[in-house]
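Note that one protein chain is taken out, while the other chains of the complex remain in position.
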Amino acid sequence: MAKLRRTMLYVPGNNAGMVKDAHIYRSDSVMFDLEDSVSIDEKDSARFLVYKALTTLDYGEIETVVRINSIESGFGKEDIKAMVRAKPNVIRLPKTEKAEDIYEVESLIEKEEKNEGYSIGTIKLMAAIESPLGVLNALSIATSSKRLIGIAIGAEDYVTCLKTSRSEDGIELLFARSQLVNAARAAGIYALDTVYSDLSNEEGFIKEIKLIKQLGFDGKSVINPRQIEPVHRIFTPTEDEITFAKKVIEGIKTAKSNKSGVIAVEGKMVDKPIVERAERILELAKSSGVLEAGKESEND
Amino acid sequence: MTENKLGRIIPEKISHIGDLLPFDGAYAHTPLVKKEKGNRRLPKLNKLVDSIEKVIVETNLKNGMTISFHHHFRNGDKVLPMVMNVIAEMGIRDLTIAASSLTEAHQCLVDHIKTGVVKRLITSGIRGELAEEISNGLTDIPVVIHSHGGRARCIETGQIKIDVAFLGVPSSDVYGNANGYTGKSACGSLGYAMVDAAFAEKVVLITDNIVEYPNIPFSIHQDQVDFIVIVDSIGDPEGITTGATRITNNPKDLLLAQLVSEVVVNSGYFENGFSIQTGSGGASVATIRFLRKYMEDRNIKASWALGGISGPMVKLHEDGFIGKLLDVQSFDSEAIRSIGENRYHLEIDASYYANPLNKGCAVNKLNIVILSALEIDTNFNVNVITGSDGIIRGASGGHSDTAIGSGLSIIVAPLIRGRTATVTDSVKTIITPGSTIDVLVTERGIAVNPRREEIKEKLKQSGLPVYSIEELKLKAEKIVGKSEPIIFKDRIVGLVEYRDGTIIDVIKQVSN
Partner (left out) sequence: MKIIKTGIAGTLESSDVMITVRSNSGKGIKINLQSTVKKQFGKQIIKVTNNLLKELSVEDALIQINDIGALDCTIEARLAAALYRGAEQSEYDWEKI
């Protein structure tokens, strides 16, 4: 089954209560943050806390991600040293601007992996792109490392650099978002959207989820457990979508056994992209738990 | 044959009927009727007494008697402290206090117990310093803890004989018709006080809001009331509505509420016309909001809801999702407003609510109840009275009443609070026996009582994370570690009375 990354829950790395409970909200991934949510004076303390939590507590099946500080900040190297030992699934690098940023982090990770006796490539990487230069370099960043499982857009810094601010319909982010999804798809990795910080605006949040799903994103970072359910709901295929996808797969099977070339389902000609989309819908339905494995076909 | 006051000849006795009492004048045997009644120019016929002190003299309150209070003003109650201070000043001693419950507002009792004014407590719950002191051996006689239904039974059967009930009422007329909906100290239902008013030897109303006669609708009525005292203030509105419930935004409470609503929906009990009660905990109250979504989607309506009524319940009632509300205690300002305004938001007394020995109490008709717990053990026995340190800090309330009465009793509690595990091998104090509990919902998994195998299957099929309660216990232990046993002394400081009057457990003095 394809790994779902619909939601990545932010957990401030210096908050003991939240670090302890991070996984109970059933997001697809949890991201322990050592960067922006932790003040300069508390960087060491947060690092100890996340380190001990990851090495002690059982987060079950949920993907663990640590957002480290950038290397330039002076905290990034120690973060990598500690976190490779702590062995989260993924290390997320903030403020990535060019492929070289990834190379540097990758070599530091590799060094620690060797020290720890892990096989090289155990720790995966995710890059957050938060500047105009980063957006323009999206493809080279996305293809910079085999460890890279996804790229994410961080919108707040980016719109400030653009000399604008975030709007309700997100027109200012359209280019960056499209560019990111394109780069991610070209590289064959995940594309993840930025946070939505106005917790009280449920309607605006739903609108944004629908928008980024339509743009092609795999999921979104969330800052409060309350935001998890709406994202999962919108990213889960509807019954109609699943039924249609099943028909497409059935149709293709029958066509193959009849050795006939072209088929149509509900009046629409079914070609390769439609088959691929149907396969993806069923895959997503299975991973989201709305379709049992092995029930892709009505007749099975 | 004798001649009566009006000169008619009346026989002294008639066979099959008995002795006859000759008429002796219209006022001779009805001392409460005054000759000037009905004359508007004279002071109106009333039961007003100038002060608390005078009313205590009038009631003939003596050393060793039993007095009662209600807790509808929760943390905002000013009545008990006010009355007890006067009683202490008057030098009356050795009283038994039979309160429907004791809250943070009743900490003055610590001093009154130390000085001998109060000898015994009978209550549903105790909190704060008073509870701590009692756990440390404050009273010579153990406190008796009862359920709300159990208290009504005690009073109706005479097991508790109340000599004087001091009942704060948010509005009353001069003759004793009182309700809880109007006035600056409005508290909604007076369900617990209604039992005291009906059965106490003497009934004193204390109010800060005298209204024109007759005060309709009335919850406590003129035929039950002896005296009325007017004071500046009987309650602090802040404390009245914040004592028990709050609308939560706490993510963990919301997660629990979501899980509980999924359990309800998939339990087999979620069908048109169902009835429900929720406790006062944040997650429990929030469940109602989540349930609404499913009610909308599946076009299911509840016929009635019971108990402590809260704002979210009222919202569903007013929006047509719950037909009727039966209210023994109004938890917040919305519930207080609604009970005054809505025809089918009905006040009920504690006996109607949960008395196990009357001819039919409401909990018996309940389909689903959602309750909280401080601890629950692997036999599903529930503790809602003592904390993990063994010190009293809660209330029995309607917990055991609704658990046995309902078709589906759900306990909702975080598996871990700070470093305290909720599921244990053996709870410190049993309030509700495990044989009346069906499902436990925690943020880390759900457990179903083995006696409800069919519910377990249904929940499993719907994809909910169902474990055995032993598994949940181990999960918690793995995270927090194994706690040292709490050491108690041999001395008993509290008796826990089950709703039927039997003793289900004892609370012992903590060892420091």
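Some points to look at:
Note that the chains are named A and B in the order they appear, and that numbering of residues resets to 1 at the start of each chain.
Rule of thumb we're sticking to: contacts are C-beta pairs under 8 Å (C-beta built on N, C-alpha and C of every residue); 3 or more make two chains touch, one makes a residue touch a chain.
On a predicted model such as this, the values are computed, not experimentally measured, just so you know.
When the omitted chain is restored, the residue from A:K81, A:R226 or A:R277 that touches it is A:K81.
Touching the missing chain, out of A:L49, A:V159 or A:I263, is residue A:L49.
The omitted chain makes contact with just one of the residues A:A2, A:A16, A:I171 or A:A264: A:A16.
In the full complex, chain B touches the hidden chain at residues 388-390, 417-420, 479-481, 483-484, 486-487. Even with one chain removed from view, chain A keeps its contact list with that chain: residues 15-17, 19-20, 44-45, 48-49, 51-53, 55-57, 78, 81-82, 85.
FYI, only the chains that are shown with their structure count from here on.
Between chain A and chain B, the centres computed from C-alpha atoms are 50 Å apart.
Considering their complex, residues 20-21, 24-25, 57-58, 224-226, 229, 289 of chain A touch chain B. Those residues of chain B that touch chain A in the shared complex are 251-252, 254-255, 258, 443-444, 463, 478-479.
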